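Right, I'll just put the structure down here and ask away after.
For this view, one protein chain was removed and the others were kept in their places.
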Amino acid sequence: MSQSLSVSLPQQRRASGAVISDRWFSILLIAPAMAVILVFALLPLVYALNVSFRFADLTRGGIGDFVGLDNYRRVLADRAFWASVGVTVKFTLAAVILEMVLGIAIAFLIHSATKGKGIIRSLMVLPLATSAAVTGLFWRYLYDTQFGLINYFLGLLHLPQPNWLGDYTIALWSVVLFDVWQWTPFVALIALAGLQALPKEPFEAAELDGASTFRVLRTLTFPMLKPVLFLVLVLRTIDSVRLYDAVAVLTRGGPGTVTESMTFYLYRTGLKLFRMDYASTMAIFFLYAMLVASLFALTPLLKQFSNRASEG
Amino acid sequence: MTNLLRKSLLAAAFMASTAPAALAQECNDADRVPITWSTIAGFYTDAMAKLVSGFEAKHCVKVNVVNIDNSQLYNKQVIEMVGETGAYDVVTLETSEKAEFAENGFILPMTDYFADKKAQLDDVAPTLAALTTQYKNDTWGLPYYTYTAGYIYRADLFEDAGEKEAFKAKYGYDLAAPTTWAQHRDIAEFFTRKKGDKLKGEELTKDFYGIGMMAGPFPEIQDEMSGVLWSQGSDWLTDEGKVPVDAVEKAMNDYLALLKFAPPAALTVTYDGVMNQMKDGQIAQTYSFFLDQWPNAVQTETSVPGARMGVAEAPEKKAYIGGFLLAVSASSAHPKEAMDFVAYIGGHDAQAEFAKAGGTSTLMSVLSDPQFADPANRTKTGHFSTLLTIFDSMKGFRSNLFDTPFGAKIYNTMQIPLQAAAAGQIDARQAAEQLAESVDQICGGPCPIGK
Amino acid sequence: MSFSQAWDAGFRALLLYVGIVFVWLGLIEGLFSSQSTSVVVMNVVAVAIAVAFFLRARRRAVAERARAEAEVRALVEEHI
């Protein structure tokens, strides 16, 4: 991964006669974290790999015989699995795009506000501090067609009153809306912090040159914000793909399976049907897809990390 | 049931529950054997605490009650069983889960334990006992609560002269609690009104619906449909362990026909939603509905002026028979004490106490106790007599769903196609076929039925 | 080829191997009448492709290293 030719820099740095070398020091520093991660990440992975090649219905005798690749064949041929992949992709695209666009827009809106920034920011933090499992419940209450406030207000305005969570054509979008509510402030706050951290000089120079607002945005603001926005994008994507809480509390995958995300299907297979073999196999597919995706998404970030780390 | 028989049952039950009293005379807190009971959260908590201390007074045992949300109870218990942790000594099982726990050795048979307590066993409503405690000729515990379904309706609407007249004029027969599903549909249609229409001669300030239904993403949709399916003489599983696609399709179509008269929230709620709609005066009747909710439903009489609630047997005299079975975990370190606890909670004294608090008892001696038929107790136990009728009508009934060790998994999956059809995503035929397919997948072929 | 580069190439080759297995099981296996033949052929193909990928990465790394060394040498010579 590293393109730098690691010539003989370390020797130079070992100037001050320490007890241990830099190399050992650096390894000692990561040791505590690695110990935890190795045990609690690798053991479950080994377990899942093992189980994915076996028959394993936990309610019937636990982990059983070796069955070769049968679980993989079955998962690949499982329509419900692919449907859940579709739901996850749809949800992730919709939620992440909406959150990024709205979040950035809100950040600009607040950034140029002259007064009350502190209080605005304080209020924006609130959804982040709550758990989807709890606030989701109250969104269910808001969405309710008989008692919910949303339809009540729509009724007052003589607008159509959709069955937010019961209509199979919009249930997924209602889950997206909930996610947007919870996470747009996160994007907005980070984008706002990014905006505020931007250096003043280039913008003053651009102003002197008489550059248009749009040109400033395109050539100065966005390029400078890009790293932080990219980071937020990656964070939100990883979280959205693992969508579970919101679905569990709002729709439980329903109506039918229209909101059944991959992780919810995984939950149903693993913790309702107790077919750990399929569940583990699906988890491995999931991991595989994420690894391939992150190889593309994260390599630039990691390269940046290691380049900066090996710079003197 | 004659008076004499009841008295002898009472006496037997009394003896069974008082016998060990002498043993526990000298008991230090340190000597108490700890047992843990996993049960449903918020389940008559106060009454249960009293019952538990009643048990602790007689036995040298400390009972630890763990409350779990109903929708998570099954998987939480299975995980502890599979892990053989012994964390739960007494588990709480839904009717469809019994066969799985019994077949896979998660719970201990109590046949021997009850060998000399036959009278207590016989006191459990026989219909309920057959479905909840029996599997492959063994007894697996005692049910301590039943949510057997019936029919709950707004009696004040049914007795209103104007409504009666209008109904008769429209349908040609008298408005009364329905005895067939066709009548039930007519009533649902009849009472469906828009805001501004008149109900009982008064103008409605909000939409009114003919029926409240539980088509949300919860297993209760199949409880509702069970009554319809069973009254057709069919079942969720044939004796060959297959889903009868045609019968399910028909039941599904009946269900869809009724759903037109239910509030839109029917697609997102379960029984508590229906009760909220009832208490807010939005619906006229239920479908096949859990009678244990009667104390809840009666609150409509205070929240809706002029309302009076009625309870009856479900149309065609068939409805879901449900009960929470108390069973003893195979990994329990103290099975003897755990069994004593099961016998105590399912026994007459505790059940009578429980009924006073509004719990729906499973014992004939309690259900038929005259004190609970007293009009003064109507708001808590007004449904007991109806329950007795239902048990009587359904005597000898068995469902293959409760006799297959895959019952729990099927039960946790079947709402998916049914609900998809209710939401209009697929039609009844597709739902039945999808159900057949997923049941086939769960069982890996035809489901074994253990009789 | 440094250890780091070998690791990287090896990891990618492994992902490639697994990917081929998944695609094979999902799309190609149906064309075979015997499952065991399919599995054997699949493994041969997947291993061949993964190894080829690794070797290519190795060749590139070696070439790049040689080029870089040549550049350094040139620079050093210039300075002298």
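Just so it is clear, A, B and C label the chains in written order, and each chain counts residues from 1 on its own.
Simple rule for what comes next: a residue touches a chain if its C-beta (ideal position, glycine included) is under 8 Å from a C-beta of that chain, and two chains touch if they have at least 3 such contacts.
Everything that follows uses one rule, which is that contacts and distances are computed from a predicted model.
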Legend entry - Name per UniProt, for the chain absent here [options: "Membrane bound protein complex subunit mbxM", "Sarcosine oxidase subunit gamma", "Carbohydrate ABC transporter permease" or "Oxidoreductase"]: "Carbohydrate ABC transporter permease"
Legend entry - Touching partners, among the displayed chains, of the absent chain: A, B, C
Inset, instruction - Give the residue, chosen from A:Pro162, A:Pro255 or A:Gly270, that touches the chain omitted from the document. - result: A:Gly270
Legend entry - Where the unshown chain meets chain B, residue by residue: 36, 38, 40-45, 64, 66-72, 76, 79, 83, 85, 87, 206, 271-273, 275-276, 279-280, 282, 292-293, 296, 303
Inset, instruction - Just the residue numbers, please: which parts of chain A touch the chain that's not shown? - result: 1-2, 15-16, 18, 22-23, 25-27, 29-30, 32-34, 36-37, 40-41, 43-45, 47-48, 58, 106, 109-110, 112-114, 118, 120-135, 137-139, 141-142, 146-149, 152, 181, 184-185, 189-190, 192-194, 196-199, 203, 207, 213, 216, 221, 224-225, 227-228, 230-231, 235, 238, 242, 244-245, 262-263, 266-267, 270-271, 276, 279-280, 282-283, 286-287, 290-291, 294, 298, 302-303, 305-306, 308-310, 312
Legend entry - Touch residues of chain C, complete complex, unshown partner: 4, 7-8, 11
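Please note the rule applied: only the chains that are shown with their structure count from here on.
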Legend entry - CA centroid of chain B to CA centroid of chain C, Å: 61
Inset, instruction - Averaged over CA atoms, how far is the centre of chain A from the centre of chain B? Could you give it in whole Å? - result: 41
Inset, instruction - List the centre-to-centre spacing of chain A and chain C in whole Å, with centres computed as mean CA coordinates. - result: 30
Legend entry - Parts of chain A lying in touch with chain B, wherever the complex brings them together: 58-62, 140, 143-147, 163, 165-168, 251-258, 268, 271-274
Legend entry - Of chain C, residues touching chain A in the complex: 2, 4-5, 8, 12, 15, 18-19, 21-22, 25-26, 29, 39, 68, 72
Legend entry - For the chain B and chain A complex, residues of the former touching the latter: 74-75, 78-79, 82, 100, 104, 106, 216-218, 263-269, 273, 276-277, 280, 282, 405, 408-409, 412-413, 415-417, 419-426, 442
